[in-house]
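Questions regarding the structure given below will be posed in turn.
Heads up, one of the protein chains got dropped from this complex, but the rest are sitting where they should.
Chain naming follows the written order as A and B, and within any one chain the residues start at number 1.
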Amino acid sequence: MHPADYLCAMQLTAKEIARLLGGALEGDGDVVVDRPGKIEEGGEGALTFLGNPKYEVYAYSIRSSILLANKSFEPAKPVAASALIRVDDVYEAVRQLLEKFGASERSNGQVSERSFVHPSAKLGLNVSVGTYTVIEEGASIGNETILSPQVFIGKNVEIGNGCVLYPGVKVYHGCKIGDRCVLHANVVVGGDGFGFAPQSDGSYRKIPQIGNVVIEDDVEIGANTTVDRATMNSTIIRTGAKLDNLIMVAHNAEVGENTVIAAQAGIAGSTKIGRQCRIGGQAGFVGHIDVADGTQVQAQSGIAAAIKEPNQAFYGSPAIAYKDYLKSYAVFKKLPDLYRKVNELEKKLRDK
Amino acid sequence: MHPADYLCAMQLTAKEIARLLGGALEGDGDVVVDRPGKIEEGGEGALTFLGNPKYEVYAYSIRSSILLANKSFEPAKPVAASALIRVDDVYEAVRQLLEKFGASERSNGQVSERSFVHPSAKLGLNVSVGTYTVIEEGASIGNETILSPQVFIGKNVEIGNGCVLYPGVKVYHGCKIGDRCVLHANVVVGGDGFGFAPQSDGSYRKIPQIGNVVIEDDVEIGANTTVDRATMNSTIIRTGAKLDNLIMVAHNAEVGENTVIAAQAGIAGSTKIGRQCRIGGQAGFVGHIDVADGTQVQAQSGIAAAIKEPNQAFYGSPAIAYKDYLKSYAVFKKLPDLYRKVNELEKKLRDK
Partner (left out) sequence: MHPADYLCAMQLTAKEIARLLGGALEGDGDVVVDRPGKIEEGGEGALTFLGNPKYEVYAYSIRSSILLANKSFEPAKPVAASALIRVDDVYEAVRQLLEKFGASERSNGQVSERSFVHPSAKLGLNVSVGTYTVIEEGASIGNETILSPQVFIGKNVEIGNGCVLYPGVKVYHGCKIGDRCVLHANVVVGGDGFGFAPQSDGSYRKIPQIGNVVIEDDVEIGANTTVDRATMNSTIIRTGAKLDNLIMVAHNAEVGENTVIAAQAGIAGSTKIGRQCRIGGQAGFVGHIDVADGTQVQAQSGIAAAIKEPNQAFYGSPAIAYKDYLKSYAVFKKLPDLYRKVNELEKKLRDK
């Protein structure tokens, strides 16, 4: 099956697309497209787009049916597409088209006979419950929410309206998820925080983790990410936060509103990340610190202390100011030379 | 549902708590608490505690019903709580309270009708088998062990007494788990080790992995962690080891007794970590090395060679002695200055 099959019934003329996007049309308004395509591959029926200027060469050399470009694009030569549509923001235009034509998940309201729903659980209107999914005692699921197959919803869990939980998601008892959240396959919400008290004989005793996880609205969490429950109170993911795959959010941590975290990053216990932060992949945060709003952290960096000033960028492990790290690292690469030079200077001075 | 609801029936007076903890009581012995609370939030009915001295200011300014503190705490002003209880170790006291009042997992001894238990599998006394859980041929499960929903137990797996396996745990054939182990959701035990033999045409042929995984007693493993089976013999997690989420333990590795490993760390094949080690998050270990008892590894560090001396701390990638890394990194931050200085010295010397 061709991936473009997901663009259900996308059969649109250049005129229709131009109208839909509020774009300026040049060329053949009647040409029809049936799929998106890469500008470097093109093809008849393909809707291609030019975002990154380094691909401009293909706009002239590779044929496609429609080329989308920014208004600022001034073709140096005739474009190879049958029609050119220019819009304010080509990426936003593509997003709109994908949203319009992509198959979005809609609840079919079916509760599989091969699921287990505890009699005390409350299901809202038009909830889907997939095959082999389990909903335990006292849980409540909001309207239009989709629980895919093989999902586990623990006791007294509350999930809001319009959520999608993909196959294999596990939500432990007492956790709360708001509206319009998306949790991808095998995400784990509410596992015990990692808390152990050292004993005099060298062993550790478990500190019971009796808090929960609260995920607010419009949060998306990628596959196999884990968010641990709090020791007391709540681990919190604020409204609009987006977490990629394989991320670790430890007990009592908090992720601020509209903060975006790339894959495999880790946030240790009780650390509070502010709003509108952007965290790179494989970055790590030590526990018990506050991180200011708008902080940007480069991939693989390690934040080892609180960040008080907002909107700053960091790099390195332990992380320092982004630009400082780059400057220091530029010298790091020359260290063998520097070392040699210092030894020569020392020798010269000694010889004088 | 308020997370404090998990503190089932916690309705205790200051006197009762003081007696329970063997602590010294000041103030109103009859005040009642019904939940734990943060010292900076307090509130009527809240039991708060002062561990970290940087929160001392709240002890005077935020009202709560009971404040727990260390014996060494000498209030500079009157505390805002109705009662103050002083104990030898406030963290241990909190742990005891949580243990006493937290809802601990107890087996209800029910085997779900919607589970699959092979006729040849042996279940001990009072074992719980959750909905849609699978127990294959020849497996044996010890007394009081809880298998949550959607767990998979492969052929001939042996699990001891009093274990809890959370939803989605997968244990491959032939692996062994001791007593009182806790495996969080979607943990995978016994997947094939990553072994492939390069062939002359550039492809790789799989080396069959015919060993197993042995997890001893009192081990806890966090959500989505993976422990691979050995090529031959066993990958071993020793008694009392605690592993956080999203950790990788490769084939034929060994984790020593009471060693604690933070999230997203990785241990490559055949590496043997000693006892009582503390490993930071996102740290990595190269394969085929021995790491001495009591080793401490800073988060994100990379251990690239054997560690022979016990109780040493390491940092960096590749890791060096912790203090040496900090000293070198302090200079790293000044490298642009150092570079400039050396060039100036060179010039000066040339000009002389």
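Operating definition for what follows: a contact is a pair of C-beta atoms (placed from the backbone, for glycine too) under 8 Å apart; a residue touches a chain by one contact, two chains touch by 3 or more.
As the structure is a computational prediction, the values presented were derived from the model and not from experiment.
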Legend entry - Residue touching the undisplayed chain, where the options are B:A80, B:V111 or B:M248: B:M248
Legend entry - Hidden partner chain, touching residue among A:G42, A:P208 or A:G240: A:G240
Legend entry - Residue among B:G174, B:G240 or B:G280 touching the omitted chain: B:G174
Inset, instruction - Among B:Y91, B:F116 or B:Y322, choose the residue that contacts the chain missing from this document, as touch is defined above. - result: B:F116
Inset, instruction - Could you please point out the chain A residues that touch the chain left off the display? - result: 1, 3-7, 36-38, 91-92, 94-95, 98-99, 101-104, 114, 130-132, 148-150, 166-168, 182, 184-186, 218, 220, 222-224, 240, 242, 244-246, 257-258, 260, 262-264, 275-276, 281-282, 299-300, 317, 329, 332-336, 338-339, 342, 345-346, 349, 352
Inset, instruction - Could I get the residues of chain B that touch the absent chain, sorted low to high? - result: 116, 132, 134, 138, 150, 152, 154, 156, 158, 168, 170, 172, 174, 176, 186, 188, 191-192, 194, 196-197, 202-212, 224, 226, 228, 230-234, 246, 248, 250, 264, 266, 268, 282, 284, 286, 300, 302, 317-318, 320, 324, 327-328, 330-332, 334-335, 338, 341-342, 345, 348-349, 352
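We adopt the following convention: only the chains that are shown with their structure count from here on.
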Inset, instruction - Just give me the whole-number Å value for how far the CA centre of chain A lies from that of chain B. - result: 26
